[in-house]
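Only one protein chain is missing; all other protein chains are in place.
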Amino acid sequence: MRETPLSNCEREFILNFIAQQKRLDGRKAYDYRDLRIAFGVSLGCCHVELGKTRVLAQVSCEVGEPKQTRPHDGVLYVNVELSPMACPSFEQGRQSEEGIELSRLMERCLKESRCLDLESLCIVSGEKAWHLRVDIHVLNHEGNILDCASIAAISALAHFRRPDVSVHGEEITIHTLEERNPVPLSLHHMPLLVSFTFFSQGKYMLIDPSSKEEKVMEGKMVVGMNKHRELCTLQVTGQMLLLKEQVLRCSSIALTKVTRITELIHEALENDKQARLKGDKHGFAVLVSGDKVTSNRLPKTEVKVDTLEVSDDMGESQSSEDESGNEPMEEHTEGVPKESAVEILTKGVGMIGEGGASTWLDVPQADTKQLAAKKQKHKVSKMEEDEGSSEEEEKVILK
Amino acid sequence: MASFTVVKTEDLAAEQGKGPACVLRGQTSDLGCLTRQDGSVSLSQGDTTSIAVVYGPAEVRINKEQIDQATVEVVYRPKVGLPRPEHRKQERVIRNTFEAAIAASLHPRSAISIIIQETEDMGSNFSCCINSSCLALLDAAVSMNFMVAAVTVALKECGEMVLDPTKRDETEAKSVLSYVFDSVNLQVLTVVSCGKFSRAEYRNGLVLAREAAKSVFQFYRESMSKKLLMSQ
Amino acid sequence: MPTDTRRLTGPESSQSPYNFAPCSKLNLSNLEKRPDGRSFEQLRPLFLRTDVVSQARGSSYIEMNETKAICAVYGPREVLKREDFSLKGQLTCDFKFTTFSCRQRRQHQQDSQEKDLSVQVLEALEPAVCLHKYPKSQINIFITVLQHDGCALSAAIMCASLALASAGIEMYDLVVASSIAICGSLTLVDPTAQEEEAILKSTVKLDANAGAVTVAFLPSLSQVSAISSDGELSFETLNKNMQACVANCQRLYPVLERTLIKHQQELEAAKT
Amino acid sequence: MAAPIGNVVIPGDTFSLLQLQPNDEHKKILLGPGLKEEEAEIKVLRPGILRFRKPGVYWVDCHHKRYIPAKGDSVIGIVNQKVGDIFRVDIGSSEQASLSYLSFEGSTKRNRPDVKVGDIVYAKLLVANKDMEPEIVCIDGYGRSNGMGVIRNGGFLFHTSLNLARKLLNPECTLLKSLGNRFQFEISVGVNGRVWIKAANDVQTIALVNSVIASEYKDNDQIKEMCKRISKAVSRMEVD
């Protein structure tokens, strides 16, 4: 779908405004929009709101064969979905430039940072291992999907638990959650992505850009880092040059942001844990309070119905079936006589019903042998009775 | 073996906001929860939640253009993995349902697209999808001949019926039926079933679901009134 | 992760149980009778039928004992893309084995052999069709082999030419095809899959002459529209067997002819 | 029971002509958007608030973001591309509107108006029909611009829901009044939910933009309250 184009007046205004060290939503250059992390009822399901940008991440698992190249490791798939849901300009199914870059960066952040101990996911070396899958769905695109996605993904991994497995010889058993508590993944550290956008030859720098700011930006630098100041990715895109100082400055800003966000994630995880322990309500259902003007809530409602038929006795349905035999059906029944409807034309060929048109194997009335011949040519004997083509083939054979 | 999500047993057991068999779980709606779309809503029925958004009447792809009416598109997005045939089937059912509801002839040569994201399937996911889509259409004020409401009923082996079943109920049930009704004369618009059932059971489910549908429609009306009256 | 999200997929890898069975190989060196009891130069009974696909412009069904194929012809249709407009109409051919048509299960996607066969059928038919009569348009041929027991190519060619004819596409002549499998001194007319397989397997230890030749022939013009041979054959053998093939084609021709006449008569009958 | 004028109606609701005007059902009535007559019944197609204007005009005042063109509407469009001698203009409808370069004041084949891609124009819908591509013009019947044309020199464009735009266009609009008491600014509002504002300086402009957006779900007292706060905040910002 076509997206509303950005008008010149918006573009100029935003750039001016940035030049005045101001932002449309009144943030300072290095402010994040407010961040909200929520977890679903299912484990490893995380929903992150960064301002109005929303991302949902879900971790799932299956048992499969490990890669030939790394027989002692489990496998981690990362899948980023940009659908028209988030923003009309995204195409369903087809991966856009943006989408590819996004998944690439997420992979670098999650896989190549080795934040996840894949060896612990191996069940039988070279034969069976856990395949983890992180599906990242962008729900609403108001800018800076990347940071939002990385937060969602890493929190989801931290929140996830996989079923326990035990191996006896060749027998491997996946324990149900009743039998054994699910086990958490061993997460070494939490790498996060922080993106910096640059304007007017890198003169001005903003973090956590809004979608409009992204539209007018000149270039972008993405820093992947964990709270121990370990860099896992660094990527610069766009046509602009950066000074060494700027890069260093960015990394130090990134550090402070990452530390703060990591705290928030841990907080959120803790809250969820407490809620589950206390047996309080948790999951997305709770997010919607219903006191906003645009939101509403319907308490659970008893539904009363006057006496129902006794459902579980077959007799009932039987009888209803019998009645199907008589009057309401009559007008439909002719054409298909009840008894001996089936006509066996030849070995393995039967038919019912008349009327209607059929161009191939049109049997009715005509001598059934013809069809017999048509279907069962292995018996050349049959062919003799058949005129036309089959006579010919007699000739063929005789010659 | 398909990739699966993990849900704690106690969460399945907890049945948050779920009482006796003939109860609709608590519902919450959040209209316009997203910003980039013409209409959006996040709906929850008990722990089952889904987000639906609507664009339209919007630009249509040339190969899908119809000169006499709007083209209705539905995209269903599973939470895990890429869309598979089962989701195609679901899309088809949802699309046909809304093709009947939407007054498409008013906007020829345009597209009305509905995109549904499964966010948490804790039972009766199909109903949740239909209902959220309908609310999203209302939020986008797309012209409709009538509204639709879906209600799921699960039939236990013992013959007991469970309205708006949770995941646990669904797995224990011998069959699960989902009915969709129109708001004008509460006739059956859509039925999808999973598992064997007798004729009588179908009828009983119908009666129960129809009753429940009324309160769903009431919920639609309240949600809309609340939003509209405040913003006039 | 599932590679094909548009189909239902089973386990990643599975194989035919017959891979673990002692394979009964047909011994060609001292073969005095063919497994299906035919003499060496005997053709299989040929059965043909037109108008089998109601939705198609023209269609036909062919059966040579266990080899069964169906073909539908659509068009002339307008070409959608402006750039491939041409004064000469274009003929396309899409050849497919059903997944269950052979001993080993086949994949849904068209494999290299099927692509190859598509081209061969196309080349055999093109000379027979008056393409100059269909400018700016295309004619599509779709062939599906329901069961493969040798001579898929010749079956496909005959089936397709009949389908084209029944579609009322203007043609110079029908195309008849026949094939012969050669193994040293032994020649097998109209070979079955088992025979074909045996020969291809045996190539290594036998002398130069081992393979098969298929000839597509325009009987009334008595022109050869295509020859395909695989395996290794000396020139003389190839030559000799080509003649034999042509002869067989001439014997098959009346069958096609009759079927077509019957088809026309039916049309007339339908009119009145 | 009388028609629920001023109340919320939702698709599928129906009421008879009699309900609409109990006194004399012979009077001619006119059905606006969101309503349709079916077997002597009035059927609601869109959710919204049922409105009535004398003598017999009924319509559903509904709340949406997507613009559906209607003849004579004044809209703000963004020029998307130049094709030959027409401009394709995005007005937020399913199809882009066409704008001939001749339909500007004083433009002739010789002197074409200076319009660049990305410019915003204030224009009127000349052709709006579900089966035809919408066409907009920047001149009235007498070839005068009267206020229409390209909007230049600064300001900021933003998008709102359509009924907020309609609210702003209402001469009784509390928001604009109370803002007007405190700031000096130009505003132009398109019924397609596009609003352009230009105030003394950028800070004020943004302040106004935000207050307009914020006012969507506020009643008049809250709006007044908000305006006070905003003006304070702005004066503070302008100091530093």
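A, B, C and D label the chains in the order they appear, each numbered from 1.
Simple rule for what comes next: a residue touches a chain if its C-beta (ideal position, glycine included) is under 8 Å from a C-beta of that chain, and two chains touch if they have at least 3 such contacts.
Assume contacts and distances are computed from a predicted model.
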Protein name as given in UniProt for the chain not displayed, "Phosphatidylinositol N-acetylglucosaminyltransferase subunit H", "Oral cancer overexpressed protein", "Trafficking protein particle complex subunit" or "Ribosomal RNA-processing protein 43": "Ribosomal RNA-processing protein 43"
Missing chain: touched chains present in the view: A, B, C
Absent-chain contact - pick from A:I174, A:V216 or A:V305: A:I174
Identified contact with the non-displayed chain, of A:G26, A:G126 or A:G350: A:G350
Chain not shown, touching residues in chain C: 4, 6-11, 13-21, 52-56, 66, 68, 70-72, 74, 77, 94, 96, 98-103, 105, 108, 140, 142-144, 146-149
Footprint left on chain B by the chain that the document does not show: 1, 85-86, 88-89, 91-100, 175, 177, 180-182, 185, 187-199, 202-203, 206
Residues of chain A in contact with the chain not shown: 63, 128, 170-172, 174, 314, 317-318, 321, 324-325, 328-329, 331-336, 341-342, 344-361, 363-364, 375
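Following the convention adopted for this analysis, only the chains that are shown with their structure count from here on.
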Centroid comparison with chain D (C-alpha atoms), farthest chain: C
Winner on C-beta contact pairs when B-D is weighed against A-D: B-D
Computed distance of Cα centres, chain D from chain A, in Å: 38
Where chain C and chain D are represented by their mean Cα positions, the distance between them in whole Å: 67
Geometric centre distance via CA averages, chain B-chain A, whole Å: 18
Numbers and ranges of chain A residues touching at least 2 other chains: 2, 133, 293-294
Junction residues of chain B, two or more chains touched: 3, 37, 55, 58-59, 81-82, 111, 227, 230-231
Contacting residues of chain B [partner chain D, same complex]: 37-39, 55-60, 103, 106-111, 138, 140-147, 182-184, 220-221, 224-225, 227-232
List of chain D residues in touch with chain B within their complex: 8, 10-12, 14, 34, 36, 43, 45-49, 61-66, 68, 94-95, 130-131, 163-164, 216-217, 219
Contact set on chain C toward chain B in their complex: 1-2, 5-8
